[in-house]
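Handing you this structure, nothing more for now.
With one protein chain removed, the remaining protein chains of the complex are shown where they sit.
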Amino acid sequence: MGKTIKNTWFQTHLTDLLSYAGLLLCIVVFSILSKGKLWSAYNLGILVQQTCVYAILAMGAIFIYSMGYMDISLGAQLGVYCLLLILITNASGSLVLGFCSILAIAIVCGLINGYVSVKLGLPSIVTSIFLNAVFGGAQMLIMERLGTNSVSMTTKLKFFKQMPVMLAAIVIIAVISVFLYQFTQLGKHAKGIGANETATSISGVNTTKWKVLAYVFFGFCIAVGALFLTARTNSAGKGTGAGYAMDIMVSLLLGGMPLSGGMRSKISAALVGSFTYVILANGLILSGVNTTLIYIIKAIVFMAVILMTCRKPSGVLPR
Amino acid sequence: MKKLLALLLALVMVVSVSAVGSANAFADDVKTTHHKIGIAHYTDAGKAVDAIRAFLDGISGPMNLEFVYATLSTYDEATNLTAMQNLISSGCEGILMSADMGTPAILEECESAGVYVAGFLCDYNQSYWTANEEVFGNEYFLGTVCDGHADIGFYAEDVAAQVIANGYKHIGVVIFPEYAYPNQAAASRVFREKIDEFNATAADADKIEVYEDQVLNFSPLEATYFSNYPEMDCLFSIAAGAGMVYPTMVANGKTNIPLYTSGFEGTDDADNFGSSGNGCFKGTLCSTAEAMVYPLCLMVDKLNGTGYADLPEKAERVDCSALEILSDEDMAKVKERALYYSADFADSFLSGEEVVQLCASYNSDATYANLVDVINHMGVADLK
Amino acid sequence: MLRLPFPTIIAMELTMKNKNKALEVLRRFFLTILFPLAIFLVMLVITRSKGITYFDFTWEMWRTVLVNTSSTAVAALAIWLQIKNGRFDFSGGSVMVLSAIVAGNLAMRQGLSPVAYLLICVAMGAILSTLTGVVYIVGRLPIMICTIGMALVYESVTYLVFDAKGLNMMSNTKLTAFGRMPLILVPILLALAIFLVYCYLTVPGQRSKLLSNNQQSAVNIGVKEARNVLQTFFVCGLLLGLASTIYGSNNTVAPQAGLSTANTLFANIIPAYMGLFIGALSTDAIGVLLASLGMAILNYGLSCIGLGSGGWQSIIVGVFMLAFYTLMAQLPLWKAAAAKRKRLKNEVNAA
Partner (left out) sequence: MAEILLEIKKMSKNFGPIVALKEVDLTVRRGEIHGLIGENGSGKSTITSIAAGMQPASSGEMFFKGQPWKPDSMVHAQAQGMSMILQEANTIPNCTVAENLFAGQEDRFSRFGFVNARKMNREADALLAKFGLKHIHGRDNINNYGFEDRKLVEIARAVTDETEILVVDETTTALSFEGREILYKLMHDMAAKGKAIIFISHDMDEILQQCTVLTVLRDGEIRGTLNREQMTAPGAVSEIRKLMVGRDIGDKFYRSDYDPSCSDEVVLSFEQVTTAQIKDFNLEIHAGEIVGLGGLSGCGMHEIGRLAFGVGDIDSGHVKLRGEDIKDSVDAVGKGIGYISKNRDLEAVILEAPIGVNIVQPSLRDLGKNVFIRPSEERKMTREQIDLLAIKCANGSQWVNTLSGGNKQKVSFAKWIAKGSSFIIMDCPTRGVDIGVKQAMYQLITDMKRESKAILMISEELAELIGMADRMIIMKDFQVAKEFTRSPELTEADIIEYMI
C-alpha cells in the first residue's frame, strides 16, 4: 500500500511546517501588538541574548529527547557549572582554564547521567529527579559554603555578551549539532533508539554507548550554555538555572519535537522552539499585557500549538 | 438660550481640558510631563504588591506617569536581567526595582540603553558590600529606599524590652544567613546585649536564657527545633516569621509560644495578633508602599532633567519609617488606616498632588531633605 | 517507557517459598516493613551517637513523621494511579495547587466546616482532573504533552482567582484539621481505600488494568477506552483532591508559574516508584505508604542532626534514592547469577 511521494513528504514535514507557522504567527502578531517595538534594534539584540542559552541547551537536549528520554536535572546542572566556572576562573585567573574545567566536569557528569539513565531501568525522568536532587544540593552547598547570595566573576565576560558573538555561538552549536545529528552515528542512533530500541540493538548498535555519548554531548551543551549564561550577568547564585529544565521542555514542544523521540525529531525544533518561547515572553510584555494574564495567554498558545502539532487523529489514545 | 450657551461653554471646557491631554494640568500652574516607568518587584502576589499597585495607580494621574510591571527573582540574576531588558524594550524611561540580584549587570545594560534605575523596599546589601562603586557610584543608579531601616537594632531593643516586661525566660532567635541579611544577625546581637544587660542585674531566678541563633536557609523552620528546645517560651524570628516559622508552629501545636517577627504579611499575622485569634504574634515590622516616592521623585526629576539643589553627589540608600506593630492598638491602627493593609489609595499618607509637590521639577521649593523627611514620617504613630 | 519489569519478577520469585501459610504471611510482613524499619534503626543509631534523645517514640516525632508520611503518600498514590495505568500526569501538581486555593478560599470566605473544605477539595480535584481527561480524549494528544499543557493552564488560573493571593489558611486551626494529627489519617485512609477498591475490586479498575497492559488489544476486545480514561482521571482527581486537602492545610500556597507545580509533583513521585518494590509482596498501595513512611523517617532523622534542609539534605536524599534503585536494578542480575551458579554446581555434582 504505497502512498504517493507528495503525500509522504507532506506528512513527515507537517509538524515542521506547523511549528514554523507558529513562530511566524508569533512574530506577526507581536509586531502588530507591540507597534513595531519587537523589531527595534535594541529588542532584536536582547532577543538574541535571551534565546542564546535556551537554544544551545535545547540543541543538546534534542539528543536526549530523540531517544525518548527526558531530563529535569538540566537546570541544577547549569547552576552548578555556572558557579564552578566563576569560582575556578576567579581562583586561577584564567577563563580558559575555568571553561575547560567545567567542560571536563560536564562531560564526566554526562557520562554518569547517561549510565544512570540507562542502567537503572527506570523512566529517565525519574532518574533525572535523583540527579536533580544531587546537583541541586551541590549548588546549595556551594552557596552555603561561600556565604553569599551571588558570586561575580572578577574578569568580565564582555566578549561573550555581544550580540554577534552570541549569534555566532548559536550558529556554531547548530552546525555542530546538525552535523552530529544528520551525518554521524550519534544522531542516527539516538533517533533509532527512540524509534525502536530493540531493533536498533539487534542491528548491532551498542545502544548503551550511544546513549551515554548522547548524554555527553548534552553535557557539553550545558557547559557552553553555562558560559553564556554567566556572561549575561557576570555572576551566578543559588537560583541560577532554576526553571530551565521545564522551559526547555516547553520550548522543544513549541518547536514540534515529539517527546517520544524517534525519526520525527529534528534540531530545528530546538531553534524554532526557543525563539518562539522567548518571543512569546518578550512580545507579551512589549504589548503591555497585564502580568497576571501573561501566564494564561502563554498556556493557551502552548495548548494551541500542541493541538496542531501533536494530535494523533486515529487509533487508540496516544500514550 | 442661556442654558444652551452654558451647555456650549461647558462643552468647550471639556474639550479644552481633554485637549491638554498629556500635559496634565491641575493646581493652576503645575505642568507634568508624561513618563513611562517600569516597576520590577521581586514578587507578583501578596499584600505589599496590592499596596504598591494601589499607591501607584492613585498617583499615576496627577504625576502623569504610566507604569509597566515585571516580576524579578531574589536568587537568579539572569531572570532579572531578562525582565529589565524587556521593560527597557517596552519603552520604559526609568525602572524601579526591588531585588538586588545581578544589579551590576543590569546597570551596565541600563547605562547602555540610557535608562535610569532606582531601588525601592530593598537595601541593596549585596551591592552595598560587594559592588558599591559599580552600583551606587553609577550615574544611572539614583538610590534606593530600604524596607524600613537598614539597621533594625531599634526593633531588637523594643522586642527585648517587651520580653523583659512580659517575663519570658527562654527565648529562641531565628535569622536568615548573615551573608544575605547582615542586619538580622546584627539585630540578634543587639537583642542579646539588651538581655545580658538585664541579666546582669536580675536575680538568678529571673535570668533570661537566649538560645543560639537558628539560621534558616530560606526554607521553613524544622519541627525538630521545638524538640531541641522544649522549654522555649518566646520566639524572636527576625527572619520572616509569618511565612517561615509560624507554619511550623501551627503544625506542631506550638502557637502558645509568643512570636515576635518581621515582615508583616497582613494574613495570619494580622488575624492572630495580640489578643485576637490564637494570639501567637506579639510583634511585627514592615514598611509602607508610600516610601516608593523616594526613588520615584528622584526618577521623575532625573527624567525631567532637573534635580534638588541639595541632592547628594553619590546615590544613597536611605531609611524610611517602619510600621512597628507591638500592641493591639498598633495593629488596630494599621488595619484601619494603613494603605499597606487596605490597599486603598484613600488611606495613603500622600495624595497624588502632594507627591507632585515633592518633585523638584514640579516644585522649585522642593528639597531632598524634605523628601527624606517625608518618608521617615510614615510610621504607626503617623497614621491619620 | 513506564513499564517496570523487575518488581514483577521479584514478586514472582519471592512468592510462596514457604508452604506454611502463617510463616509465609509473617515472612511477607517482615520483608514489607523492612524498608522503613531499617531506615528507622539506622537513623536511631546515628541520632543517638549525636546525643539526640527525642528520636525514638516521642509523640513530637511521630506526629511530624505521620503528617509528612500522609501528605507524601496521598499525593504519591494519586500519581501512582496514573503511572500504573501507563500515563504520566504532569498536571497532578497543578490540580492539587488549584484545588487547594479554590477550596481553601471558599471555605474561609463562607465560614465552612473542615469537612466542607475537604469535600470541595475533592470535588475540585475530580473536576479538574476529569477536565484534563476530557482534553486528552478530545485533543488526542500524547499524555505527557497534554498534561504539561493542562498544568500550564491550571497554573495560570491560580493568578486569576482570588486576586492572585493564593491560599494562606494554615493558622486556621479549625479548617486545617485534616492537615494535622489525628484527623490527617482520614484523608490517607480514604485515599488508600479509594485506590485499593478502585484498582482491585471494581469493573473500571480491572478494565484500566487491561488497557494499561495492552492498550490496542483491550480496545479490540471491547474495553471502551475513552470512558475508562475518564473514570480513571476522575478517581485520580479524588485522590488529588485529598492530597490538596492536606497540602492546603500545611502550606502557604502561592500562585504558580513555569511548571513549578511539576516539582510539587516530583517531590512525591519517588515514594510512588519505591512503593512498587516495597509493595512487591503486598500491594503497591501499601508499598507507597511504607516508602513514604521510610522517607519521612529519613527526613526527620536528618533534620535531627541538623541536615534537615540545605545542600547536604538534598544530596543525601538524592544519593540514597540512587543507591536504592541501583540495588534494586541489580537484584534480577544477582538472581540470574545465583541460578546459574546453582545450575553449574548441580552439573558438577551430576558429573
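Here are some notes:
Every chain is named by a letter (A, B and C) in the order it is written, and numbering of its residues begins at 1.
Please note the rule applied: a residue touches a chain if its C-beta (ideal position, glycine included) is under 8 Å from a C-beta of that chain, and two chains touch if they have at least 3 such contacts.
Predicted model, so just to flag it, every value in this text is computed and none were measured.
Touch, as defined at the top, links the missing chain to these shown chains in the whole complex: A, C.
Of the listed positions A:Gly45, A:Gly75 or A:Gly192, the one in contact with the omitted chain in the full complex is A:Gly192.
By the touch definition given at the top, subunit A reaches the unshown chain through residues 1-5, 7-9, 12, 179, 182-185, 188-189, 191-192, 195-196, 198-206, 262-263. Residues 8, 197, 201-204, 206-207, 209-210, 213-214, 217-218, 220-224, 336, 339-340, 343-344, 347 of subunit C touch the missing chain (whole complex, contact as defined above).
The rule is short, and it goes like this: only the chains that are shown with their structure count from here on.
Because contacts link each chain to all the remaining chains, their graph is best described as complete. Relative to the C-alpha centre of subunit A, the farthest chain centre belongs to B.
The chain pair with the larger count of C-beta pairs in contact, out of B-C and A-C, is A-C. In whole angstrom, the spacing between the mean C-alpha positions of subunit A and subunit B is 38. A separation of 41 Å divides the Cα centre of subunit B from that of subunit C. Work out the mean CA point of subunit A and of subunit C, and you get 29 Å between them.
Each of the following residues of subunit A touches two or more other chains: 140, 144, 243, 292.
The set of subunit C residues touching two or more other chains comprises 159, 164, 310. Listed in rising order, the residues of subunit B touching subunit C in the complex are 44-46, 50, 217, 219, 222-224, 226-227, 243, 246-247, 250-253, 255, 265, 267-268, 271-272, 277-278, 280.
For subunit A in complex with subunit C, the touching residues are 68, 72, 116, 119-123, 125-127, 129-134, 136-144, 243, 246-247, 249-250, 253, 258-260, 292-293, 295-300, 302-303, 306-307, 310-313, 315-319. Those residues of subunit C that touch subunit A in the complex are listed here as 1-2, 4-6, 86-88, 136-137, 139-146, 148-150, 152-153, 155-157, 159-160, 164, 215-216, 219, 225-226, 229, 257-260, 262, 266, 269-270, 273, 310-319, 321-322, 325-326, 329.
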